[in-house]
Structure formats: C-alpha cells, structure tokens
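Let me begin by presenting the structure, written as structure tokens, before commenting on it.
Note that one protein chain of the assembly has been removed; the remaining protein chains are unaltered in position.
Right after this comes chain A.
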Amino acid sequence: MDLHFGDSKPTDEERAAVDALLGPPESSWEGADRSDADLRWARGGRAARDRRDLLLPGLHAINDRVGWISDGALDYLCRRLTVPPAEAYGVATFYAMFSVKPRPATVLHVCTDLACAAAGAPELCAGIEERLGLGSGVSVERSPCLGLCERAPAALAIKAGDPVRTAVSAPATVEEAVLAASAPDSAPEEPPAALAVPQAGQDGLTLLHRVGVVDPASLDDYRAHGGYTALRRAFELGPAGVIREVTDSGLAGRGGAAFPTGRKWQATASQPDRPHYLVCNADESEPGTFKDRVLMEGDPYALVEAMTIAGYATGAHQGYLYLRGEYPRALHRLEHAIAQARARGLLGDDVLGQGYAFDIEIRRGAGAYICGEETALFNSIEGYRGEPRSKPPFPVEKGLFGKPTVENNVETLVNVLPILTMGAPAYAAIGTERSTGPKLFCVSGTVERPGVYELPLGATLGDLLALAGVRDGLRAVLLGGAAGGFVRADELDIPLTFEGTREAGTTLGSGVVMAFDDSVPLPRLLLRIAEFFRDESCGQCVPCRVGTVRQEEALHRIAERTGAAAAGDIALLREVGRAMRDASICGLGQTAWNAVESAIDRLGAYE
C-alpha cells in the first residue's frame, strides 16, 4: 500500500492525543521526525496494517482532546496506523459525534427524540439555543435518543480536553443544561442508576436485584451479593455444559431479534476456525431504550462476569464490549469494573485459577444507530465504516475480523447468570412456555414512574403500565421503539411475550414501552421517527438511503392533512415502505416503515 499524505501537520495537542493512545512513533514511517536509520529500511506491511481497529479509538482520542478532527490530525493518525486517509475520512464522517469541521470544544447534545419531544424538548432546545448562540463556546446539537427517557427531556454535554469532561442534565431545564455545558465539572451529579428502577430493592427481582443494592464500584460488594457464583458453576459444568444449560433455559436474545442464545453459542463453539470472539452489543440506540445503560451503571460486574461465561462457553479468549458513545457513566463504571476484575484474577491469563484466559476490551461507539446492527458493529470495531455486511455468511461463521463470533446484547448476557445459578429448569419456569425468563421493559412517556421494570415474560401490557402508573388520557403505546409499532390504548391485554406480540401484529423489540396521550399530535411523532431513520440510514442500499428520505417527505406533506387529502401520500408510503421492508440489506431499512404503518393501520392516523 503506497499511502499519500497531504501537507497538513497535526498540532502538538493532536499529536499528544494520538500518542497517548498508540505510544510514541518509532520511526518516521509512522510520523516521527526522520533519522538516518529510517532511510535504510521501510517499516509497515501487515504488522502495521493489522492495527486498523485502533482507528476508531484514535478518532475518539483526537475528538476528546480537541473537539473536532482536523486534516492534520487525521493524516497523523493515518500515518501511525497505515490507513489510507480517504478511508479514514470516510470513517470519521460516518459518525455523528465526530466533526471534520472546526467547532467549539463543548458540544451540548439535546435529545429531541420521542420521549423528550413529548416532555418539552422543542421548547428546551429553543431556550438553550437562545442562550448558547454563536460565540458562546458551545455547539448545540439536536440529538437522537440519549437513552435517558426516564428523566426526559435530556441533554448531554461533552467538553473536549485532557481529560474530556461530560455532564448529563436530565430532566433538563434551560438553566441546568446551560450550566452543564459551560461548566461540566460543577454540574450537579447524576442521580444513581437505581433511581431509574422503581422496583429497586424489591424481592423477587432476577436481573435487577443488585441495582441500587450493591455499590457498583465495589467488587467485594458484588461478590457478597452472589457475584461470581455463576462463573464458578460454569467452570464446574464445562463449556458444553454451559451451552446445554443456556439452550435448555430457552433464553432468546433480548436485543430485539429474539434469536435463541443457546443455538448461537453452540454454532460458534463448534466452528473449527480460531480464534473465536465474543462481542457484547451495548450500542443501545433504539429510541426509548435505556435498560442496558441502567444494568451497566447499576451492576457493571454482572456484565463482566456474564461476558466471561459466554467467552468460556464459546471458546473465545477475547471479548469486546461495544459501548454506546453517549453513555459516559456506563463507560466509567465498566472501565473500573474491568480493571478491578483484572487485578483480582477474574479476567486475564488465568481466570479464577482455572487455566482459562479471557479479557475484555471496551470500544466506544461514536453516534451511529446502525452500529447496533451486529455486522455493522463488527465493521465499526475493525475501523471501517459501520455499514452492515450481507448475510450469509453469518457472524457465527465469519464475524469480527472474519472469525467465528458470538454477539449478544447486554441484557441477554446478564440473563445467563441466573440460568447458571438457579439452573435451566427453574429459569425456564419463569415466563411462558415459548418465552422464558424475566424481561426488562423501558417504560417512558405519560406514566407516573418511568423507568426500567423487570417482569416475567407473559405479563400483559396493562400489568406493566399499571405498575408504572399510566396517566389518564392514554392514546397510544409504542412497543419496541422506532423500529417497533404502535398499539391502541384498548389493546392493553396484549401479552408481553415474543409470540404474543407477534400474534398481535406488533413486536416486543428491545423492550420499549412508550406511552403517549393526546398532548403531542401523532403526525409529529411519526415525523420524528421518519427523521430518525433518515438521519441514521448508513446509505449503503438504495431502498433505505432514498426510501427513508421519501418517507419523511411524504409525512411532511400530510402532517396537517387527513382523509382523502392524505390518501395519495399514504398509498405512496405503503409502496415505498413495502420495498424498504423487502429489499433493504439490514434491519434498519426493513423496519423503518413499521411504526408509521402501525400508526396508520392501528391508530387511524390521518383519518
């Protein structure tokens, strides 16, 4: 590879940021000053190119330090990693949290997504923009869901520097959000994760039983509350035994697709190709979803333990935790937890003295919903644009770095702990016959007590909403987030199971339950959903890239219309929606029309 670099040079700060991640350059071939020795041999080749996966961490390092990515900084990073600058530019421009144009060091992301929009985000945004105009040193960006729906409306301030500082303001007022942006260090501390769990401390919880009970920073506390008994049990059972237990438990993936976890593990474990990888998908970006954040913030060691078990069962020695870029607290908690586990021999070359080597590396996302798609996530980790791959081949055969990979959602993994501690039969007794186990639901919108709720699969939508204290005037409930569907207020007897929601013509998705009354007009919600998909489409395939734009345009046209005046555009929406569902490469395009369709068919929007 004969790389071409321009004349732009990095500033000292940009260089320091990259060197802090990669270490100082060893020769002029990777960006140091030229010495005589460099003229005698060339460095590079496969060994240098093999570090391509450090591109995204490198971009983060620059963006965290300076707030944006200049030509010189990008070129320097490319030199260090032997990455063609054009490709790195393609990667940097893919992510919403990066900018390749100068911008202030502080960026305030103000959520304008569904739950926040219903809680007054438009007014909040307008107020903030008035206070933080040009020259304020803060760039205000309207953001998709920040995963803080239980405290809507939400804002997240990120101030570049060494170290980067963040502050969350939720529920945000103009005053508090401006304070968070201008002085992140002195902003009031976020309330504990347990506040997002109205059931915290109650008996009978399986997944949330430690949230709010243990100190999330203390490994001892975790162990005192049953931590690491599941891993010990796993070592007793052996890898095949663990997979058998997980298979027998009937556990299905909690990220939205509900694929049987045991089958996925078995398929990966049986691949002869090595190494195997474990990837935890913590890129929780479905609007209205925040369960994984609460788990990671409130009980981080549980995820570390569960990942260790999954790695052991599937023959992986390296686990990657792909964590959403907008979750600074979850990042800190998990960094701490992983370091503690490593120091205590619970990760590393010899886990628990059992001769099994396993370690976890955290990779941060940078603002791309599509990276929650399993193969897009692989591309993102590998340092490429986060575009989905076509399947087959499936990840269990060719996943991360082209190797057999098992990828699970945070909640799915955490379910493995009770499966091993209580045994598959006891676990399978929870829930219904075809949807076993407990499930987390992210309830937000017009309810008294929004938050994460744990219920056995099989409870009805009405049970859940009653628990959360649904307010009067319920008009509709959005199940499964933007990729899910609306149901009517009189459909509360829908059983919350994978098959029950499917039979009712809707989806459980990732467990989003968002309640709406009449205060926000339905067409405005639909428009926000359409905007979301337009913004988040990666652009790879035509049905999704252009279809999401045409969908948004049509919804704009009929925002104020009903009946015959909207009929033509609704017919057009149906035709485009059908092609998006049938012909898009990945789940994003395939589901981009779901919520709009359900609103038209079930709720009678535009009638």
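Keep this in mind: a contact is a pair of C-beta atoms (placed from the backbone, for glycine too) under 8 Å apart; a residue touches a chain by one contact, two chains touch by 3 or more; residues count from 1.
The rule is simple: contacts and distances are computed from a predicted model.
One chain of the assembly is not displayed; among "GTPase", "Respiratory chain oxidoreductase", "Multisubunit sodium/proton antiporter, MrpC subunit" or "ABC transporter ATP-binding protein", its UniProt protein name is "Respiratory chain oxidoreductase".
Here one chain is not drawn; of A:Ala115, A:Ala170, A:Met307 or A:Cys541, the residue touching it is A:Cys541.
For the chain missing from the display, the contacting residue among A:Leu59, A:Val576 or A:Ala595 is A:Val576, taking the whole complex into account. Screening A:Val246, A:Ile585 or A:Ala605 for touch with the missing chain picks out A:Ile585. Per the touch definition above, the residue from A:Asp19, A:Asp38 or A:Asp71 contacting the chain not shown is A:Asp71.
The omitted chain makes contact with just one of the residues A:Pro85, A:Gly227 or A:Gly480: A:Pro85.
Counting the whole complex, the residues of chain A in touch with the unshown chain are 1-4, 6, 71, 74-75, 84-90, 93-94, 96, 100, 368, 385, 390, 534-543, 545-550, 553-554, 557, 572, 575-576, 578-579, 581-585, 590.
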